[in-house]
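My questions all concern the structure below.
A single protein chain has been omitted from the complex, and every remaining protein chain is retained in its original position.
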Amino acid sequence: MRALKLAKKDEKKLFSVLEKFGEVWSPMPKGKRFSYEKIEDPEDLVLHEECIRTILPVKKFLMPPDFNILSFTPQKFTINNEEIPFKIVVSVPACEIHAVNILTKFYTTDYVDNYYMKRREKLIIIGKSGLPDEHCFCHKTNTSIVEEGYDLFFFDLGDYYLVWVGSEIGDDIVRKGSDIFDENLPKDVSQKFVEFRKQKNKSYKNNPDMEGVTDLMELMYDAEFWDEFGDKCLSCGQCTMACPTCTCFNIIDDLELNKELGHRRRYWDSCQFKDYSLVAGQHNFRGSKAERLKLWYTHKLKAFIGHFGSPSCVGCGRCIITCPVDINVPTVVEKLKS
Amino acid sequence: MKKRPTIGIYGFTGCAGCQLALLDCEDELLDIFSALDIKVFYEAMSNNDDNALVDIALVEGSINTNKQTQELKEIREKAKVLVAFGSCSNHGCVQAMALGDGEWEQRFKQVYGDMKFTVAIPREAQPIHKFVKVDAYIPGCPPAKPQMLRALTQLMHGNQPTYTNSPVCLECMFRENECLLYNGKLCLGPLTIGGCTAPCPSHNIPCIGCWGIIDEANHISELKLLKEKGFKAEDIIRRFRIFGGSDIVEKIQKLLEVI
Amino acid sequence: MKKVIVDHLARVEGDGGIYVELDGDELKKVQVNIFEGPRLIEALAIGKLPEEVISFTPRICAICTVSHKNAAIRAFERILKYDENKKTYFTRELMHLGEMIESHSLHVFALALPDYLGYPNVIAMVDKYADVVKQALALKKFGNKIMQIINGKYIHGENAIAGGFGKFPSKSELLEIKKEAEESLAFMLSATDIVGGLEIPDHLEEETVFACCNPADNKFGFWSDELIFSDGTILPSVKYKENLIERVVPHSFAKRSLYKGKPFTVGALARLNCIGNRLKGEARKYYKKYKNERWLKNPIFNNLAQAIEIIYCLERIPELADILLKLPDPELEKPKRKKGRGVGTVEAPRGLLVHDYSCEAGYVTDANIITPTAYNLDDMEKYIGNAALNLNKQGKNESQIAFELEKIARAYDPCISCATHLVHVNKK
Partner (left out) sequence: MKYEYNKEPELYTPIMMRVISKRDLTPDVRFFQLVPKEEFKHLDMDYKPGQFMMLSLFGTGEAPFSISSSPTRKGIFEFAIRETGKLTNKIFELKDGDMLGLRGPFGNGFPIERMLGKDIIIVAGGLGAAPLRSLLLYIMDNRELFGRLIYLYGAKNVDDMLYKPDFVEMLDSEQIELFLTVDKGNEGYEDSIEEGKVTHLFKYVNDIDPANTIACVCGPPGMYKFVVTEILKYNLEKDKILLNLERRMKCGCGKCGHCIIDYRYTCIDGPVFTYWDVIHMRELI
């Protein structure tokens, strides 16, 4: 893999290079948190020192919360062929890139979801390794290092960034920006890189013990704590919206007033909602909140292994700072272990 | 050309906002009037035909006089599909916030003294399903434009309108808001029927629950949570009641047990 | 005996009717009946927190929701002792103008105009008056847009709270509002001439007293802490009860009010009659152009007054936007006091609106809300009586009379759902 250097003094010039490749999106403050927003001002492109945990993850670009998939008349259905612009997201942490890789695997296995893939092809990911905060636990889910799925990946090594090139587009970008990207890496780069990694590894403050949770999910299936969590859960669905590897959606039809034209809408659904598993005859396969939570945690900690070899939780910590009643991967893992 | 479905839009006690919300669909108003054969719509037109049989009856407002009960029953007879339109008709809205506390007559006396009214005999406000069979519900205080238009078109095509089964939090997350409840504000989003597109949390204002209570609402857990966050139990329960209408009445006892 | 009965007033908000009994040349009975059931909102306000009352009292009426919100906020801010900050103040004013535009354009174009042009509703006018209808709807939509941007929703938004706003409108939103106001003015000027050119019947005329808020510094505007009457009286808002006496009548769930023992009128016409000479710009030109003696005795001119007020709003918005663009967003303030009484008087589109609260230890102990329609009902009955008598003399039949009477009610733009909340509770 190619690696280059970007001097910090040239950081502000990055925007004008990226701009040539599409819309530039970067984490912007939203209250105490962040969200990926489209930016127009080079000043808004900030490569933060710590990992930025936006309210909604990168999946919002790949499968928008709510969009039309088909248009139809009584005679025929036609796919929504809207032009999707290239988007460049900046400052994406490693765990999120893992999440995108999981999504991509998921959406291309068995059947290929073109709505996802159309957007994936148009998404340029500029990763950035930052320092963890008090909630990050990607070191426990093996997602703190990422090897594919990004176009460029930045490491902050003091007065410059080390930039990995991860794709053809990434290569195009560094070529376009040849005045700021420098092929000649400083001599001390490997030493500094090791230092950075060491410091990062030392900085984790959240250390849930994830060892063996997969089997514990099975063993503790009937444990009482699930009901306690069920009594607490508000069924607000925030956890599933925030989680970078949650994919469930619902489909409904909308008609246009006074016209023989309609649209089929696809929008995020949540397994925490009551009618998620409801079928005809009012039979509900997951009538209780506890059952629905079990489904979610099975999916995060166990089920994905069956298909893809690793669980789908990437340790981003979103569930921790999203769930109002403290149901999240670390608290569930703690219960599994007690 | 297909026959246009006939519709009647009737208002009882409320703020008339649901009908107004319909008139507020400025861009679609011409379409609405041409797609539907509107027989009754007092707020918007004067050539109303009170006796018309209608395919769809949209009923706004709660019922709180004997005269209204009578009229509502007549509308039921005339309508193929009767739709409760907006919070007042769905669950009573604010005028039903004290429903079941047994003090209505006292309140009435406080206000009007011993006056004997000739217009009608008043009573405590109730949602319309207490009097007639309701075929579909459109929640909202008032219903939001996209959801209302969707419901209208569905009704026009003979479909049941989709009833949102997700709380306000879903749309709040779609708009990528920092969660107010998480940050210790008294937000009723998780207890409230979605569809409004979460305008209030999007303006940093906690949801006050104006669309009414969602099926799965976990009042007990939210009560416990808010108590932990430092709110007084009676303040929380009172907040639950303001827009809870008739739906909260059965839950109150359980909540009182918790505190 | 001739009876004129309008069972159900059309093209007004809420459920009301008119009942008139004529015996030969004599008027036996005239009643504006309000069937809309009482909601006892004020009684329900007792024992609640100010923020809760501020969110649910606007549910009294959808079309005046912002006025109710501003009135309630003004009342409570006096109790809770907030300092007024400029950004908040002017943002509220902008939001208020949004409601004026929305409500007035709905009333003038969609509810009243069809009467004069002989249509059952505004949509039916499309064939001949497509342009007017489209632009009027666009104007109405503009009013809604302002309320949606500032208050969160166009009906019952929650963004405005005591102490400020959850979120202030952004720069681009303000610029958008400003631009649209400027662009709408031309249409409104020509539309005002259409309304000004209508023939106004004189079968009801009689002098009356008008009342409205008296904005400070001799300015035109929609709120203040003083009331002004067309007989020259000026009264601090907190003393409203001294001159406006309430009573209950059996044929209506709305209470009535009298000024010095006589009925009076509030609303756009009242505002222009009392403080219209303070207008500036195009609004002043149009005021000068159309103002005449008959304005003092004929409520039907209310529609014209509303049109002129829309011009005022469209001229005021760019000014406000410019001011707001320069001011930084303030932090949300905290209350400094928990008890006391506060009266908030504002001008709703249909006239004077009073919110009067008392608090003890942070909770509401007393609430009184008087809505414009409630103030107007007595005068409305008076004019309806006059008209009935005169039209009867001219030999008109029942249905012809009924049509004319309805027009009067509509000119007043009664907001019946408002009216039924006129109640006063005193809980010790």
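Per-chain numbering from 1; labels A, B and C assigned in written order.
We adopt the following convention: a contact is a pair of C-beta atoms (placed from the backbone, for glycine too) under 8 Å apart; a residue touches a chain by one contact, two chains touch by 3 or more.
Worth saying up front: this structure is predicted, and the values here are computed from it rather than measured.
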Visible contact partners (per top-of-document touch definition) of the missing chain: A, B
Selected residue (touches chain absent from view) among A:28, A:131, A:185 or A:278: A:278
Residues in subunit B touching the chain absent from view: 153-154, 157-160
Residues of subunit A (touch criterion as defined above) contacting the omitted chain: 69-70, 72-79, 104, 106-115, 117, 120-121, 149, 151, 167-169, 221, 247-255, 262, 264, 269, 271, 275-281, 283, 285-286, 291, 295, 298-299, 302-307
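The criterion applied here is as follows: only the chains that are shown with their structure count from here on.
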Overall pattern in which the protein chains touch one another (line/ring/star/complete/other): line
Identity of the most central chain, Cα criterion: B
Inter-centroid spacing, subunit B versus subunit A (mean Cα positions, whole Å): 37
Numbers and ranges of subunit B residues touching at least 2 other chains: 204
Subunit B partner contacts - residues on subunit C that touch it in the complex: 8-15, 33-44, 47-49, 52, 55-56, 59-63, 65, 106, 110-111, 114, 120-123, 126, 137-138, 140-141, 144, 148, 152-159, 161, 165-167, 248, 250-253, 406, 415-417, 420, 423-427
Touching residues (chain side subunit A, partner subunit B) in the complex: 30-33, 35, 54-56, 60, 65-66, 231-238, 241-242, 252, 254-258, 267-270, 273-275, 289, 321-325
Contact footprint of subunit C on subunit B as seen in their complex: 11-21, 23-24, 26-27, 29-30, 33, 41-48, 50, 62-65, 67-68, 93-95, 97-98, 104, 107-108, 110-113, 115-120, 122-123, 125, 141-142, 144, 196, 199-200, 202-205, 208, 210, 235, 238-239, 242-243
